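One protein chain is absent from this view; the other protein chains keep their places.
Read from first to last, the chains carry the letters A, B and C; within each, the first residue is number 1.
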Amino acid sequence: MIVSCPDRVGIVARVSSFIASQQGSIVEANQHSDLEAGRFFMRYDIQSGAMSAAAFSAAFGPIAEEFSMTWRLSDASRRQRVAIMVSRDSHCLVDLLYRWSAGELDCDIPCVISNHEDLREIVGWYGIPFHHVPVDAQDKLAAFAEVERLIDTAEAHCVVLARYMQILPPALCQRYAGRVINIHHSFLPSFAGAKPYHQAFERGVKLIGATCHYVTEELDAGPIIEQDIQRVSHCHGTQDLVRLGRDVEKAVLARGLRWHLQDRVLIHGNKTVVFS
Amino acid sequence: MIVSCPDRVGIVARVSSFIASQQGSIVEANQHSDLEAGRFFMRYDIQSGAMSAAAFSAAFGPIAEEFSMTWRLSDASRRQRVAIMVSRDSHCLVDLLYRWSAGELDCDIPCVISNHEDLREIVGWYGIPFHHVPVDAQDKLAAFAEVERLIDTAEAHCVVLARYMQILPPALCQRYAGRVINIHHSFLPSFAGAKPYHQAFERGVKLIGATCHYVTEELDAGPIIEQDIQRVSHCHGTQDLVRLGRDVEKAVLARGLRWHLQDRVLIHGNKTVVFS
Amino acid sequence: MIVSCPDRVGIVARVSSFIASQQGSIVEANQHSDLEAGRFFMRYDIQSGAMSAAAFSAAFGPIAEEFSMTWRLSDASRRQRVAIMVSRDSHCLVDLLYRWSAGELDCDIPCVISNHEDLREIVGWYGIPFHHVPVDAQDKLAAFAEVERLIDTAEAHCVVLARYMQILPPALCQRYAGRVINIHHSFLPSFAGAKPYHQAFERGVKLIGATCHYVTEELDAGPIIEQDIQRVSHCHGTQDLVRLGRDVEKAVLARGLRWHLQDRVLIHGNKTVVFS
Partner (left out) sequence: MIVSCPDRVGIVARVSSFIASQQGSIVEANQHSDLEAGRFFMRYDIQSGAMSAAAFSAAFGPIAEEFSMTWRLSDASRRQRVAIMVSRDSHCLVDLLYRWSAGELDCDIPCVISNHEDLREIVGWYGIPFHHVPVDAQDKLAAFAEVERLIDTAEAHCVVLARYMQILPPALCQRYAGRVINIHHSFLPSFAGAKPYHQAFERGVKLIGATCHYVTEELDAGPIIEQDIQRVSHCHGTQDLVRLGRDVEKAVLARGLRWHLQDRVLIHGNKTVVFS
């Protein structure tokens, strides 16, 4: 259960009392007060009691209204459906598929969509449908209409851009706001845009990084979920940065997606609250 | 407010409702359920409402009893008193004094106690009394009786061993259980005991570390509060490990002490819950 | 070219002059003087000149003798052959196979040997022979005789224990000294032996780690090649440590093996010089 509302006295008491009254047990609780914004965020992992989710929601409605809450209740036993989009680079895709098969990512993967054929075989090995949607530089909208159709057909709750090298059109970004996760291969806001490792090499930085963020209309500027870095030196050429960066990208994307799937990420303006 | 008790349904509801009923506002909340031990831990940072701390405590008594709670309420405006014990190495002491003067450590430092005279001057510069208590190898108990007297006179809530190279006698460990914080210059449980950097060099490890822990009768085996590491290589001799290790020791001790002073560390058996 | 010898004036001059006289170009040079041991180590990555490797070696002989050098010349264009041994855990194996297929590990993998059948399928997908050698607790030597036969048949230069949960017999350790690489799932020397994550959980450490080392007769006590850690907290149960530890194990083993394959690791006593 995720709640965000204007901060005031008594929120926790009211919500936790309600849950207790429903014989619900709070397994994990996270709270955050953003003092500057005057806003309160909470996440309760509840072991259901007597009531059904629907009944719970109905009964909770008046409380939510009283506190002007934005809230949602997710059934942890219902696995989210995640569509993955890739281009030619396999490292993030293979890492996600392995973690998924090992039970680290609690979701279904109804399909993988790519603008190239390269990764069809490994996707097939995991028994997941692979859709090739070439993106014609002259008519990108046709390709993205097909992408949108595939996502809808897959009933995906969330889309992961696992090094998908195309920019999504604004309409798609808006429609799936807060549900499209990208991995950018730099420590944003440094080196936004194309070829970040080349930019990093040119600038002579001593650390390279990766950033997992929600996609918004503005390129590489959406709410950041997770970041990490890797130390490099003058010994490393651009190709070494690419190689070393792959490990950071994999780790950062896997953590960000895992937290998203566990409903641990709350978006607030252009920032996130991550109850990791 | 710190609470620990057997885990069951309704704790949060009862406590938070009580706080709300006293017009208390929860500024920060942390909770943890240890599923294996069946124990619940919580820390509430409460902005006081109408009631005094004493009245709050009295009124909360019955709830605490009902849930078999171990609990305490600390007045954040009352600064804790921290006695620091040192030997000859200055880095941890100087770091603590600087952070204290910069407002990073919310405490009073009534005195520094040392078995050597070396650090008297810097302590004096910060306007803190310095007590020299030599430890005679033939009669350590006399020295520690004097140390105990000084700690009592200083009304210290907590004692920090900032590279104090003597082993406290068991009676002292017991009397101040959970209130004596040590920094050990290795990544425990590796290299417990004397000369950990020499041990690390001999073993050829690629990382060195430091551990901040509560002191218990068993040497270097108390509950761990915080640890960190630093990468090293074959290029580094023992003296380099000592030098690089100093930075880790300083950082780990400062974090551990800060959390202790903010009542963020709960001891449970030989482990800690740290609401950092 | 790898050289180790007693330290004295003129080694670099003599070796580099010899290489220049053969029209060899030094692409990368690493040197280390162990002042305590009075020993000198060097690694030169040489772009070959006019001479063949055999002629080079013959001509270099007298210099090596003069300086009492232990040395070897490896042909970087000849890929080493690496046999991988696994049990049931797949994460290290899958990671190595992926990196190998992506060109990150410059070697051939003639076979994978396991005491269980579980990982046959993924090994087959990469086109690598899989040998199942069950280890009968009553007669381990028979199993290891078969393992030895398979390694010999594979003409493996090096053996990687990628979470192979059996202890190699002393004779095997001796025969392949400096050529068997193990990944241990703790920050050695902490938590040697069985079930390190359970030990780490019991001790309440705040960091978990992994260690890549050469196998010697003494369990988990061989020369360390690489180590790394991952931060954990009271929130993490044993299963979380296992999950988080997998990522450290994978990274540490991959780095250690890569350096070994590039002849960047020099063993000296029970320690390593790693020219990474």
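What we mean here is this: a contact is a pair of C-beta atoms (placed from the backbone, for glycine too) under 8 Å apart; a residue touches a chain by one contact, two chains touch by 3 or more.
Please read all numbers here as calculations on a predicted model, not as lab measurements.
Participant: Based on the whole complex, identify which of A:16, A:182, A:216 or A:272 touches the chain you can't see.
Facilitator: Per the contact definition at the top, the residue touching the missing chain is A:272.
Participant: Of C:17, C:52 or C:70, which one is in contact with the hidden chain?
Facilitator: Reading the full complex, the residue touching the unseen chain is C:17.
Participant: Using the document's contact rule, name the residues of subunit C that touch the chain not shown here.
Facilitator: Spelled out for subunit C, the touching residues are 9-10, 12-14, 16-17, 19-21, 23-29, 31, 33, 49.
Participant: Considering the entire assembly, which residues of subunit A contact the chain that has been omitted?
Facilitator: The missing chain touches subunit A at positions 32, 34-36, 187-191, 203-207, 209, 223-229, 233-235, 237, 270-274, 276.
Participant: Would you write out the residues of subunit B that touch the absent chain, in ascending order?
Facilitator: 90-91, 94, 98, 102, 104, 125, 243, 247, 251
Note that in this section only the chains that are shown with their structure count from here on.
Participant: How would you label the subunit A and subunit C contact, same or different, if same means the shared numbers make up over half of all numbers there?
Facilitator: Same; most numbers are used by both subunit A and subunit C.
Participant: Which one of the chains is farthest from subunit C, going by Cα centres?
Facilitator: B
Participant: Need the CA-centroid distance for the pair subunit A / subunit C, whole Å please.
Facilitator: Distance between chain centres, rounded to whole Å: 37 Å.
Participant: Just how far, in Å, is the C-alpha centre of subunit C from the one of subunit B?
Facilitator: 40
Participant: Where in subunit B do residues touch two or more other chains at once?
Facilitator: Residue numbers touching two or more other chains: none in subunit B.
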